[in-house]
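Structure incoming, see below.
Shown here: the complex without one of its protein chains, the others still in place.
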Amino acid sequence: MIEAMSAWNVGLALPEWILTATALVALFYDARSPADDKKESIKWVWFGLLAATACVVIEWMGMKTGEKAWAFRGHFGFDAFSALLKTLFGLTAMMVLSIADHWLKRVDRGHAEFHLLTIFATLGMFFVCSVEDFAGLFVALELITISFFCLTAFKRNDERAIEAGIKYVVLGAIASSFLLFGIAFLYGATGSLRLDALGGVAEAFAHGGEDAPLLNFGLLLVIIGLGFKIAAVPFQVWTPDVYEGAATPVTAFLSMGSKAAGVTLLMKVARACLGDGAAGLATAAPWIIFIVVIAAATILYGSLGAMFQTNIKRLLGYSSIGHAGYILMGFAAFDQAGFAAIVYYLMAYLFTVIAVFAVVVIVNGVIRSHRIEDYSGLARRSPLLGFVLTCGLLSLAGVPPFAGFFGKFLVFRALIAKAGALGDMGPDYAAASVSTYTLAFIGAAGVVISLYYYLMVVKRIYMDAPPEGSEEQPIVAPQRLKGLLYACLAGIFLLGMVMGPFMALAESAAAALVAVH
Amino acid sequence: MTVGHVIVVAGILFTIGMMGVLARRNILVVLLSVELMLNATALAFCGFSRLVGNFDGQIMVFFIIAVAAAEVAVGLAMVIALFRLRLTVNVDRVDLLKG
Amino acid sequence: MIVVFFWIFAVLICGGALVAITRRSAVSTALFAVISFVGIAGEFVLMQAYFLAVVEVLVYAGAIMVLFLFVIMLLNLGEEDLRILRGPQLHWVGLVLGALFLSGLILTCRRAGLFEMPLEGGAAGETKALAVPLFSEYVLPFEIASMLLLSAIVGSVLLTKRRLH
Amino acid sequence: MTIHLFSLAILLVPLAATIRLFFVDPKQTARIHGIAKLATFIPLVVSFLMWMGYDTSGEKYQFVTDIPWVESIGLGLRLGADGITIAMLLLTSLVMFTGVYVSGSITDRVKEHYILLLGLGTGVFGVFLSLDLFFFYFFYELAVIPMFLLIGVWGSRAAQYSKEYATTKLTLYLTAGAVFALVGLLALYFQAPEGARTFDIRKLEAMGVDTDFQRVWFPVIFLGFAAIIPMWPLHSWSPIGHAAAPSAVSMLHAGVLMKLGAYGVLRIGYGLMPAGADHWMGWVALLCVMNILYGGMVAMAQRDMKFIIGFSSSSHMGYVLLGLATLGVTGVSGAVFLMFAHGIMTALAFGLIGFFYDQTHTRVLDDLGGMIKQMPFIGTCFVIMAMASAGLPGFANFASELLVIVGSWNAEYTLAGTSITVRYLPTIAAVWGLVVTGVYLLRAVRDAWFGPPNPRWDGLKDAVTFKQKMPFVVLILVLTYTGCFPGRLLDTIESGVRNVMERVEAAGAVDAAEVSPESAPDDEGAAK
Partner (left out) sequence: MAVFLGWLTLLAPLGAAVALTISPSLRNSSRGPKVAIASVLVSFFTALIFLIGGESIEYISRWSWMDLSTSDGDGLLIELGILVDPLSKMMLLVVGGVGSAIFIYALGYMKGDKSIGRFYAKFALFVFSMLGIVFATNFLMIFIFWELVGASSYLLIGYYYEKPSACEAAKKAFLTNRVADFGFLLGILMIYDLAGSFDFEAIEAAVVGNNLTSTNPAQLAFASFLIFLGAAGKSAQIPFHVWLPDAMEGPTPVSALMHAATMVAAGVYMVIRVFFCFGGVGSIDWGWAPEVIANTGAVTAFLAATIAMVQRDIKKVLAYSTLSQLGYMVMALGVGAYGVAMFHLTTHAFFKGLLFLCAGSVIHGCHHEQDMFQMGGLRKKMPTTFWTFTVGMLALTGIPPLAGFFSKDLVLDALHVRHFGGLQFVATVTAGLTALYMGRSWFLTFFGKYRGHAEVHESPKVMTFPLIYLAICSVLIGAVGYFGGFQEYMGDRAGRDIGVLHINASLAITSVFVALVGYGIAYLFFVKKPELADRAKARFSFVHRLLDNRYYIDDFYLWLVGSVQQSAAQFCRFIEERIVVRGMVGGTVAGTRFAADRTRRLQTGRVVFYAYLFLAGVTLAVCAMVLA
């Protein structure tokens, strides 16, 4: 163990190296090749992503169950958890690039930059999965954030895109400052930047009743910083604006990639707070209540805010806030089951969100609008797109037999388990237990409210007549994206109906996360 | 002098930076205020580095500076793009996206 | 002695920042911010983080602020803009929030006993002392930071290019 | 892992047909109809075979299929049937089968219609067959969501409410109820000690649930299901939903979907939380009086035919609730039997209303009149339906309502939280409900069918072909057969109910033993 941790073992980060190499080669390629043919040819970057992802999978296959490999003297870890999430990020990036190809064809500029920034962001996400200290955490997160700043404002001739970028930069930088300030306090509390150093202090606090103001303060600020990334209330305000303003493929990437990166880090921090005894802060009632309150507020904000939206991307922005709330429900559970639920939730979310945004991109390509009104009669103009979008929205709403349902189910399951467990822990935890149950009911209410606005879109798609004169104008999905749509559809249904194998993956990831090394 | 003093000074600077973000409408100044906040964290790291007695905190300051530089670069680039489009750097005018 | 310097630098930091965010002109804001950064560098020196102090002055007060000034000049805001963007317009809520946050922070420090921890003592943050862990333990974040900068460059170029091909 | 072909087939056939329909050219409507008919006929046959093969003195759950699904959390595709299930399966397959026949008038997006209809059917079958809490919820939602589109796309305006309003309200209500219940289901799952946690209803039954837990959580689960039943005052989605839905969907909705709630109360509420049921159902007996009388009174004030039947459904479901609240074999068997009877009856009603609505495009009584002249067959069927609904002997509704009333007469309803025991009162209200039912149904019959023929409707076409008549004839035959010879079906239901009620009665006995020493004198004083 000690040996493993002190080794360099640079090869372990092969996927990251592949991505780095891809980025660098692309950069040179972009600089050297003539303008016209690199538009299309830059697509090879996609294969770099594929290679990196494949590399992750291969490494993952080669690992024994419960094994964790180390590199960079213990500052880079690789286990089932990071492998699964890296695969997810790789898939996300590949899918986003597929969507983006279609979109870029229309925009007809900046192909190389888009691909490059996507690779950089993905690289950040890969690192996020593996970092073991706050320095790496911070830098990797910033790599993602800065890439996204640029991606958000990618359409720099578009006022809305720039506006979204500005808002994102300003608020993102503030959030980063808070995150850093928090890390500083944690550093002060533990004397180390390592994540696992948190455990000891946390356990001492939770069990010994020792006051740990630095830990609490720092953790609070770290949660705020990461809460910004996952769009948790009250740090969610940027989400709808940025989602609306950014280019659609970027929004897709944001809603899955950026959020998932935040979630990954939160999971890592949360796990660190559990300590070796895996109980740590999970037994600290105030923290539970804190997360419960945030989760409840987030769910309600996301659900309520979306009700009156007329722009589908904005609606999805609010929906993304709501989902952050449900993911936070998993954090409120604060145990292995909760982590497994979150991982499953992310897997389900990936296919769902990509499916939805793919349809949005395709539809926008024809009708040049993101207004929900203009989706009227989509099912008549394109049965496939109508169906995929409906499945996607219903999956977002958390309705069986779609993937989103089982994710939500697991989250609820974990949360109620926690509520029950807290209830058994005695009168000190009564408030925590009650608030956790309350969160479950608020979550249930959120499901209903959110179902309402998703259904309003479905209503447009199926029940309303297409706008005047457009009945004859079918919307055709391009062949390549059709493949993507079918893949997402398969993912949505498989994760929603044949949960066993995916659940096993999620559980092994969570187990790896919680395991003591 | 104690570590607490350093942290408090960092906190004050952080708060001032935050106030700057709240008070100013010029995006450039807003970005600059954010830089103040980042610097405050750097100060805090250095202070805590003294407290715990290793250099990890100071190394963190490096990264902070690097990230701050990157953020500034991107932020300023965006301001330029905004100015080109709208001929303004007033954040209050940047409110197309709302509701 | 250190106490005196500490307070001088503290005043520089806070005063500079305060003045910076209340100046009408963006240029003077940037200049006063430099004062604040110099103050921070001073505090670094007091904490024997010499290398950081140098970096702070070079990178922050130097490069970054110059970049800021450069952009301010580039945009060449007219009189009208400056009038619109005049001075601070802080709502009292912001002040209250800031004060509350600050007092929370101070309270935390007190509870943690930070005011009993002397600043003096400990090893000096010389170049070598920092370089060794930076290029061994923290080489990974370092490399990530390099990618980050690369990304920022690509992004900045993308955003400010006047015309794409 | 055990597999029983029957229970699996009943679930998989509609599912397979749903998938098959995806790949059919939308223009081949005949083929689509064919697939749909086949996919509903096979479950009908299978459920009949299950009924015949069901051993009333055998195992509690028969035809068990148990396929591990997510083993780590104790989740499995567990299907099985007891007597209650069999009755519900028969009901569902009958209504589905006839529903497909009456929806022949649909011409717009036929393929999608049947995909959703069969998906809905899969969900309903799944709920009835599930022996797993998770899949119970899963299939339930699966049944609700297609409803949204079915009503929204193929439905019609319901009085002052648009079909979109109706369908949204319905979907949200049903989902809210279900999600509410889900929290309860999960709590039920977690009350088991670590390691023994499972969604398997059979295992949970065997393990038993802590009494205090039952008392706290029974209302949660009950309320969740009560929204679906629908219990007053959570009923307002139902009449509007009925009114807006197209024929086949109204049939399924009123005929089957509303039964899911009561079934859930029985299977999960009573099956797993007998003490909770024993504790709380007294209040339900009072609330269901509101269902019966209030529903009837509102129906009386309606002029839209579907609204009348819609409110009458909520009135009839009041009897189901009353039967459940009796906590006795007679009343509960009556309730289950009534679920069956009411399902068939309302399916018939909505099929008939749909039939003439397709031609008249109005259901408002004031516009109709004397139509039996133009549509003797449909009119006759409607009168028969009204008779059945009004609780006339010879139809299953009467037999089952009689059981409910007799069962309820002997029941004592203890209001939890108070020392009040109610007797007779709910029964008296229920009997009066029969009068109220008669009033609005006969009025509807008179206003729509009798009276001088209206020349406006001279062009109406009666059901003439076999295809048109078949669904109505089948439903009437079932209604009369089970009404005249309830024996076999009732035996089946009874065997299921007896298994459930044994536990409830045992819990009640324990409860009485706990309570009686100090509060016995109170009961005497509060009786009546």
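Here the chain labels run A, B, C and D in written order, and each chain numbers its own residues starting at 1.
We adopt the following convention: a residue touches a chain if its C-beta (ideal position, glycine included) is under 8 Å from a C-beta of that chain, and two chains touch if they have at least 3 such contacts.
All values derive from a computational prediction rather than experimental measurement.
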{"item": "Missing chain: touched chains present in the view", "value": "A, B, C, D"}
{"item": "Which of C:G15, C:G62, C:G94 or C:P133 contacts the chain that the document leaves out", "value": "C:G94"}
{"item": "Touching residue (missing chain; options D:M50, D:L129 or D:I372)", "value": "D:I372"}
{"item": "Option touching the unshown chain, where D:L204, D:V220 or D:A399 are the choices", "value": "D:A399"}
{"item": "Sole residue of A:V107, A:V237 or A:V514 that reaches the chain not shown, by the stated touch rule", "value": "A:V237"}
{"item": "Listed residues D:L38, D:M52 or D:V435, member touching the removed chain", "value": "D:V435"}
{"item": "For chain B, residues in touch with the removed chain", "value": "18, 21-22, 25, 30, 91-92, 94-99"}
{"item": "Positions on chain D where the hidden chain makes contact", "value": "169, 233, 235-236, 294, 297-298, 300-302, 329-330, 333, 370, 372-373, 383, 387, 391-394, 398-399, 402-403, 405-407, 409-410, 427-428, 431-432, 434-435, 438-439, 442-443, 446, 449-453, 486-487, 490-491, 494"}
{"item": "Hidden partner interface residues of chain C, rising order", "value": "91, 93-94, 97-98, 100-101, 104-105, 107-108"}
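Everything that follows uses one rule, which is that only the chains that are shown with their structure count from here on.
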{"item": "Rounded Å distance, chain B centre to chain D centre (Cα mean)", "value": "63"}
{"item": "Of all residues in chain A, the ones touching two or more other chains", "value": "135, 138-139, 142, 146, 149-150, 153, 156, 165, 185, 188"}
{"item": "Interface hub residues of chain D, defined as touching at least two other chains", "value": "none"}
{"item": "Residues of chain C defined as touching chain B within the complex", "value": "2-3, 6, 10, 13-14, 17-18, 20-22, 26, 29-30, 33, 36-37, 40, 43-44, 46-47, 49, 51-52, 55-56, 59-60, 63-64, 67-68, 71-72, 74-75, 77, 81, 84-85, 88-91, 94-95, 98-99, 101-102, 105-106, 109-110, 114-120, 122-123, 125, 129-130, 133-134, 137-138, 141-142, 145, 148-149, 151-153, 155-160"}
{"item": "Chain D-facing residues of chain A, complex", "value": "379, 383, 394, 399-401, 405, 409, 412-413, 416-417, 419-420, 437, 440-441, 444-445, 447-448, 451-452, 455-456, 458-459, 462-463, 499-500, 503-504, 507"}
{"item": "In the complex, chain D residues that touch chain A", "value": "68-73, 75, 112, 134, 137-139, 141-142, 145, 148-149, 152-153, 163-164, 167-168, 171-172, 175-176, 179-180, 182-183, 186-187, 189-191"}
